[in-house]
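Shown here: the complex without one of its protein chains, the others still in place.
After this line comes chain A, so read on.
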Amino acid sequence: MMKIWSMKKQQKDAEVAAAASGKKKFSAADLRVIKDLEHLSLSDTMELKRELDNYKNFTLAINPDEGMYKGGHFEFAFEIKPTFPYDAPKVRCTQKIYHPNIDLEGNVCLNILREDWKPVLNLNAIFVGVQYLFLEPNASDPLNKEAAEDLKHNREGFKRNVRAAMGGGTVKGESFDRVLK
C-alpha cells in the first residue's frame, strides 16, 4: 500500500481536497446527465424544455420540417433514473398520436431505448433516434398495429390518416390530439 502511495506522489504533486464531508455531492448520474445536456447538438427541428435545476425530467419537442409528419409538434417526456446511463431514460410521448412505432398511451418503440441501449450512448443519440421516427416511420416494428398495416399496404391512405390525426381528427373511430404547430 505504501508503495502505491509513493507512486501517486510521483505521478502528480497532489493538491489537497478540502473536506466536503457533510455537504451534498453530485451523484454520478447527475454528472453524466449534466455532461450530456451540456454537449447537445440540437437541430432546428428539436427543442428542449427543461426547468433550470431539474436534470431528471425534461421534455423534448420535435418539429419535423420534412416527411409525412411535417408541420407537427410532438412532445416527449424524459425521465432519467438514478441508474443512468446504465439504464436508458424512460421516454413517453405525451400526446395521443397516430404513428406505427408509438402506441396510444405514448409508449415508444425505439431500439436504443430498450434492447440496444448501451451506456456509451448519450442523450443526443436518443434525441436523434426519436426524431428519426418521424422521418422514417417503421412498419416492421409496430406498436400501433393498425397504423403499421396502413403504412405497409396503403401508403397514401396512411399519409391522409397522419394529416387527419395531426389535425385533431378521428382515424378509424379513434380520436387524436391536435399537434399542428
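The criterion applied here is as follows: a contact is a pair of C-beta atoms (placed from the backbone, for glycine too) under 8 Å apart; a residue touches a chain by one contact, two chains touch by 3 or more; residues count from 1.
Just so it is clear, contacts and distances are computed from a predicted model.
Trainee: Which choice in "Trafficking protein particle complex subunit 2-like protein", "Cytoplasmic tRNA 2-thiolation protein 2", "Dynein axonemal intermediate chain 1" or "NEDD8-activating enzyme E1 catalytic subunit" gives the name that UniProt lists for the one chain left out?
Mentor: From the listed options "Trafficking protein particle complex subunit 2-like protein", "Cytoplasmic tRNA 2-thiolation protein 2", "Dynein axonemal intermediate chain 1" or "NEDD8-activating enzyme E1 catalytic subunit", the omitted chain resolves to "NEDD8-activating enzyme E1 catalytic subunit".
Trainee: Of the residues listed, A:D44, A:E66 or A:E105, which one is in contact with the missing chain?
Mentor: A:E105
Trainee: Against the chain that's been left off, what residues of chain A make contact? List them.
Mentor: 1-5, 7-8, 11, 14-32, 34-35, 37-39, 48, 52-53, 82-83, 85-88, 101, 103, 105, 107-109, 111, 113-115, 117-120, 141-143, 145
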